[in-house]
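Take a look at this one; I'll ask things after.
Here the complex is missing a single protein chain, while all its other protein chains stay put.
Each chain carries a letter (A, B and C) given by its place in the written order, and its residues are counted from 1.
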Amino acid sequence: MDPVEIREQFPLLSSHGVGRSVVYLDSAASSQKPAAVLDAMRSYYENDYANVHRGVYALAERSTEAYDNARRQVAAFFNVADLGEVIFVRNTTEAINLVAYSWGLANLGVGDVVVISEMEHHSNIVPWQIVCARTGSRLEFMRVDGSGRLVLEDLDRLLATGRVRLVATCHVSNVLGTVNPVETIVAKAHAHGALVLLDGAQGAPHLPVDLSALRADFYACSGHKMCGPMGSGMLFGRRALLEAMPPFLGGGDMIRQVTLRDSLWADLPAKFEAGTPSVADAVGFGAACEYLSGLGMQAIHQHELEITRYAWEQLLELPDIEIYGPPPEERGGVIAFNSGDVHAHDVASILDEDGIAIRAGHHCAQPLHERLGLAASARASFYVYNSRADVDRLVDSLRRVRSIFALPGA
Amino acid sequence: MDPVEIREQFPLLSSHGVGRSVVYLDSAASSQKPAAVLDAMRSYYENDYANVHRGVYALAERSTEAYDNARRQVAAFFNVADLGEVIFVRNTTEAINLVAYSWGLANLGVGDVVVISEMEHHSNIVPWQIVCARTGSRLEFMRVDGSGRLVLEDLDRLLATGRVRLVATCHVSNVLGTVNPVETIVAKAHAHGALVLLDGAQGAPHLPVDLSALRADFYACSGHKMCGPMGSGMLFGRRALLEAMPPFLGGGDMIRQVTLRDSLWADLPAKFEAGTPSVADAVGFGAACEYLSGLGMQAIHQHELEITRYAWEQLLELPDIEIYGPPPEERGGVIAFNSGDVHAHDVASILDEDGIAIRAGHHCAQPLHERLGLAASARASFYVYNSRADVDRLVDSLRRVRSIFALPGA
Amino acid sequence: MSDLYRDQILDHYRNPRNHGTLEPHDASFEDTNPLCGDRVRIDLRFDGERIADIKFSGRGCAISQAATSMLTEMVKGQTIADVRELTKDDLLDELGIPISPARLKCALLGLKVLKASAYGYTGWPGDGGS
Partner (left out) sequence: MSDLYRDQILDHYRNPRNHGTLEPHDASFEDTNPLCGDRVRIDLRFDGERIADIKFSGRGCAISQAATSMLTEMVKGQTIADVRELTKDDLLDELGIPISPARLKCALLGLKVLKASAYGYTGWPGDGGS
């Protein structure tokens, strides 16, 4: 995999693009888009556009076929055989809320427990706070240990109470980079009759994810973090669960029959896709899955391991750098850090002056920052278009931060 | 307004497009897109792309500015001064569900009544069925009279009970074309302390809508029906109501502060926009509003009145045509009809052979079709790019339907 | 004049074969295509394993009604085993017109109802450990 070549496939970052001199290290927030994805969407709008479902004219049939095809592409990417198990949503957040409102409100009650962890993104915390408050169920936590790993003994202890109905945790942490032992978590939870939801926002873009093998009950992800358009995302759910769940949003396309007093729900996946879907975004998401498969998810993972190891080594050459989370071989392409006592926002602003885009703040993971005793951290994240040269520019610019703030050793 | 010229601004329909010979009469389901909208989205992805909020680097600032600008454009289109009152959603369906779940679950109880009408789209029926079932409140209906108008006496009678908390009805019917007397409905409801939600899916694309003047409490619409991209829509809500409502989806961007046990909500509009928004679709929606304003909503309305009157007259030249709903001067650019006893699907299939795209079925308004005693209807709908020549082709093809089915007089 | 609405289709639509109901009958089933409101009911009378009589009723588009009419002619006098082996392609071949995906549900509604009706008499494949 040659990131320099790949970079040319991304209009914004290419040598003709406005970002040709930008070092984009914020792919964990959202990735840039290859031309293949933008072209697929444009072509859909220009050649196949109509609303889907029920239209008997040629354009509507082409549009429906484009939508079905996108679902086949996404399903193939995750090795899901049953297309009814692939629900298109706007993003990871909507996917998790769908499960919380539909499954949660119907299945949780007083005495029941939902387990999440201290390293969750707000999107995998707040929906459970809302639903637990509504249902009288309790929210419990797996802690994060000093090296940024989940304390699985907490899970064992909670599961042993026999009260846990759902374990909801991230596949990969968006701050620590930790790749969680999701197979182990699924096995433990299932052994105690609990379901497992995985927040795959940072897993799907970076690791090969085989949902047939993984056996998680729900898996949520965002297309916009995996080369796809904003407004696209997936909720995978096991058919038996999705069929038993009441619908979430009500409206067109999700019903079989409506009378003034009552409605019958449509089959999967339509049951959970009320209203006109964003077919164009689904088409782009499908194209992104094809694009990533073309590069090879194993190759992408390998590339990120290498660049993360390189970045880790280079960063640790700087005095006073503190990196949070496990060593490079146990993490995705995310490194959160602080440079001496310089505030992360100041770091990011100085880097921005050098054309380097990183994120600073709590990265929607306030409880984790609380746990780490931090107000904020700086975060560099890597993707297919990032090279060692990008890391070198990051490190150079961090030296400038040190010299501006006259840190010892600068 | 010259629809032939306008047609050239829509790549799919233009003389270079795949649809150059298509007569597209299904804009009530979804409109085609002008190049200006597609270009704005592409340019955003290629020049300004990053996640929004909190990023301190230049791309993130440009992206945030693009998002804010889109909101200003949409707010200006509807004459809304307070940007916090404009919530971006995927479509009308999501907008109505947001109100049903957030306002409805918190404010409806046993004995309370929600009033909708017999002419509603499923998206303005099913959410209220779900929420009424959950809260023990009751769903009541305004009937539709023989000429396709709302029976306002039903509203008076229901309001007089003092039990009505919300009146939710469409601005324009997607089947009958009826433009409802929304000012009167708002005045009546407010006089009895009830709120009003207007389903503007068929209003916003076709009529000038001034939300400051209209004084509805909520207004929902879909960008994809008004030249904007799929995946875009708006919920307008009055600030005092939105502030008092609990959030709907939980996650990133909609919070001010999260601890493991509790969260504080963000200010409007972020409070109701959990997760990464589809900025690109918002940008396209904003561009669509600019595009429509450029043509002039009053001119669009006038054009549709004229073409609808022409179509009405031409259709009635055919024997056995039955048209549902009020006369042309009281309707939007929608005509639902049946041709003798030929099934609407057969009509649509034959028209499709002639390159004419209309919709056939119940148009997500089963209760209305039940009320009219119909299994299905055919529906032609008009927009800025439709000309009299399109109507002529429609009528010619309907003659062919008659001759194929050997209807008397053919 | 029309690729879809050939004379044979229109003939079956206007003059449906085996139209009506059977009282008494050995099996009967009705289903609707919720998206277009088409409805088909099929009544069957058996002579052992063989379909002695078949009638259909319902309302809907020309495609669904004509296809069902043709289907009744195809299976009258056949055995349940024959019905079991009947595929949608057999019916589509008989129809002989280009059915688009959106109209497929119309064309196949009668076949779906026939199978349900026949299985209702003999038990569904896979039922009872067979």
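In the analysis below, a residue touches a chain if its C-beta (ideal position, glycine included) is under 8 Å from a C-beta of that chain, and two chains touch if they have at least 3 such contacts.
Remember, predicted model here, so these are calculated numbers, not experimental data.
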Omitted chain - touching chains that are shown: A, B
Residue among A:R134, A:H301, A:R371 or A:R400 that touches the chain left out of view: A:R400
Option touching the unshown chain, where B:T64, B:T93, B:N107 or B:S349 are the choices: B:T64
Selected residue (touches chain absent from view) among A:H190, A:H345 or A:R371: A:H345
For subunit B, the residues touching the chain missing from this view: 53-56, 58, 60-61, 64-65, 256-257, 264
Chain not shown, touching residues in subunit A: 342-346, 349-350, 353, 360-362, 369, 375-376, 400, 403-406
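Convention: only the chains that are shown with their structure count from here on.
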Innermost chain, where centres are averages of C-alpha coordinates: B
Approximate Å spacing (C-alpha centroids) for the pair subunit A, subunit B: 31
Inter-centroid spacing, subunit C versus subunit A (mean Cα positions, whole Å): 48
Distance between the centres, which are taken as Cα means, of subunit C and subunit B, whole angstrom: 39
Sites on subunit C at which at least two other chains make contact: 35, 100, 103
Two or more partner chains touched - positions in subunit B: 345, 349, 360-361
